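In what follows, a single structure is set out as structure tokens and then discussed.
In this view, the complex is presented without one of its protein chains, the others remaining in place.
Labels A and B are assigned to the chains in the order they are written; within every chain, residues are numbered from 1.
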Amino acid sequence: MRSKPKWLFPVLALLPVLGLYACLRVYPIAETLRLSLFKWNIISRRKPFVGFDNFVELMSDPLFLEAIFNTTIVAFGVLVITIPVGLALAALINSRQGLRRSGFYETSIFLPHVVSLVPAAMAWKWIFDARLGPLNALIGWFGIPAQSWLFDPALSLVCLIVLCSWQSIGYAVLIFLVGLKNVPEALYEAARLDGASSFQAFRYVAIPLLKPVMLYVSVITLISSYNIYAQAFVLASDVQGAPGHLVRVLVLDMLENSFRNYRVGYAAAEAVVLLVIVLVLTGAQFRLFRDRSRA
Amino acid sequence: MSDPDHPSSDVDRNTPAGLAIDVVLFAVGLMMLLPLVFLISNAFKTPPELLAWPPTIIPDRPTLENILGVLHETPLLRWIGNTLIFAGISTASIVSTSAIAGYVLGKFDLPWFPAVFGVIIATSVVPFEVYMIPLYLNVQAAGLLNTLPGLLVGYLVMSFGIFLVRQYVTTSIPDELLEAARVDGAGEGWIFLRIVLPLMRGPLGALAVLAFFQAWTAFAWPLVVTANKDTYTLEVGLALFQTGFTVDIGHLSAAAALALVPSALFFSLMRRNFVRGVAGTGLKE
Partner (left out) sequence: MAFIATSVGTFGYPTSPEKKRRSWLSAARWLAVAVALPMLASPASAEKLTIWSGWPDLAPFYKRVGDQLKAKYPDLDISVEAIALREHEKRLALSLPSGSAGDVIEMEVEAARYLEASLIPEPPAAIVDFVKANYDMTRVKTAMYDGKIYGVPLFQGQGALFYNTEMFAKAGLNSPPKTMADYTAYAQKLVQRDASGVPTVSGWSLRLSGGGSGIAEKYWTILYNHGGTLLEEKGGKWRAAYANEAGRNALKQYLDNVVAYRTVLPEMKADAEAFELGQTAMFIRESWVIGDVAKKAPNLKYATAPLPKGTLMVPVDLYVPNKGPKSQIAWDFVQKANEPENLLWLLENTAWVPNRKGLDYSAVLGKIPQLGAFVNTPADHVFFTVPAISPASEILTRLAARLEKAFTDKSLAGNDAAIDAFLKSAAEESDKILAREDLLAKP
């Protein structure tokens, strides 16, 4: 009996997964690119090819530009908070590793990342509430006048950033902790023998080694914050008889265009813009971290 | 910032610096939990107390009325059930596809495998929301709206999972082990199931937790795919519930608190495995 060829198992094993990828990832992505070139309305029968018209229209669409602006502010706001705070917390927790209480630290910091999004957003909505919320009670204690957090256009962005950072910090801490555990003890010892303080050891030994992890965390954080939707949906939308201030984010604008205005082609063009932004930012982060680690 | 202690010291832990760190971490931990504490506490408050100023942290006269009301008004338990099934199947699919693909891509070197791996990783950079609409049109064309398969379509594979497993396989499973089994005449399928899979328990456990929570917290996709009260996932059901009822913070908090309990509980139970699993995956590279 001839033995089976060597490639048979890996190819057969991989095929179903590749099939899923082709159908669930590659094809819809390609389809998005294609739809973005059409005037594709859900319920009208004529769906003509319009070239780059959708993109041209986007560039002067005030709602889309507002959405891009808001989303960018939130994404970078979250990034700027998550990375340093996450790193600092990870370093602190790492120094208490092995103690029983470190379990509490890890759980409490990571929990916001895994609890259901909508209930968490509801909790924050109440915290930010201008009339009943504890936040205004707290700042009132310090003599600061009550703010209408969710109605002021600038403050409502701050609220979104706080909520999203609260959720993303846990994940960053976890990944940083993993990275810190992998830093060889000997390196710290060497630094200490050279007279470095523990902060210096952390700064000059651990941080450079953590660069790939930081890259990973910042890419993930940025991508996921460019996709925020549920948070804005709950935190900043209105309910019957009680209007709120809507924070227009990219995904919300996309869904509104496709499922409310029925303009799927136009929404696909927005999706393509989102894709380009994410790709450019990811590329930029790769470059940034690589250059720094060479220097 | 307070001066962090030496990152992995094994000297006396109860130095003043160490205790200062404990105080900071304890405070941060409480702050992170505070919103959830407020939520749960609001679920037990009476309507007048909810309107009281300043807000209280521990309810004066706790009541079960909100929770009973919510259970009566919404199929909350069904939503939780729907989400559990959805997240469970999604997790099973992601874990198995990641295990097999990660292993194959890590331990076999056909010339086109790096390209395949590249495509898989590249798609992970593309936000799901980007291609959600074409995917939706397909689900609609197949008549799968409002069904579990339609819901699952977006959550069957995870690039990060394949990456994680491949990483683990290349760094932690020696080729010699597989070769020895082959010399003994073991088939490839047997090797994967009997030798490789048991070794991957750690990273697969961590992946399972990640996948579960990804599905558990999914929002945009379930929101467009389900249009029926009976098929909503927990997140969608709650979100729509909250836009329909305004001033009733008590009911909203009760619903939200009930929804929080399963995920918080699950995570607290799985935390140790999860952290160890992620740590053992060679993410350092």
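By our rule, a contact is a pair of C-beta atoms (placed from the backbone, for glycine too) under 8 Å apart; a residue touches a chain by one contact, two chains touch by 3 or more.
Note that the structure is a prediction, hence the values are computed from the model and not measured.
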Item to complete: Could you tell which one of B:40, B:224 or B:255 touches the chain left off the display?
Response: B:224
Worksheet, complete the sentence: Touch assignment to the omitted chain, from B:139, B:165, B:178 or B:234, lands on B:139
Fill in: chain B residues touching the omitted chain (full complex)
78, 81-82, 85, 89, 137-151, 153, 224, 227-231, 240, 243-247
Worksheet, complete the sentence: chain A residues touching the chain left out here are 23, 27, 38, 40, 42-49, 62-63, 66, 130-131, 148, 151-152, 237-246, 248, 255-256, 259-262
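As a working rule, only the chains that are shown with their structure count from here on.
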Worksheet item: Taking the complex as given, what residues does chain B use to touch chain A?
Response: 1, 3-9, 13, 18, 21-22, 24-26, 28-30, 32-33, 35-36, 38-39, 42, 50-51, 53-55, 97, 100-101, 103-105, 108, 110, 113, 116, 119-120, 123, 125-135, 137-138, 153-154, 156-157, 162, 188-189, 192, 213, 216-217, 219-220, 224, 234-235, 238-239, 242-247, 249, 252-253, 255-257, 259-260, 263-264, 267-268, 271-272, 275, 278-279, 283-285
Discussion item. So in the complex, the part of chain A that touches chain B is made up of which residues?
Written reply: 7, 9-11, 13-14, 16-18, 20-21, 24-29, 31-32, 35, 88-89, 91-97, 99, 101, 103-120, 122-124, 126-127, 131-134, 137, 140, 166, 169-170, 174-175, 177-183, 185, 188, 192, 197-199, 201-202, 206, 212-213, 216, 219, 223, 226-227, 229-230, 233-234, 237-242, 250-251, 254-255, 258-259, 264, 267-268, 271-272, 274-275, 278-279, 282
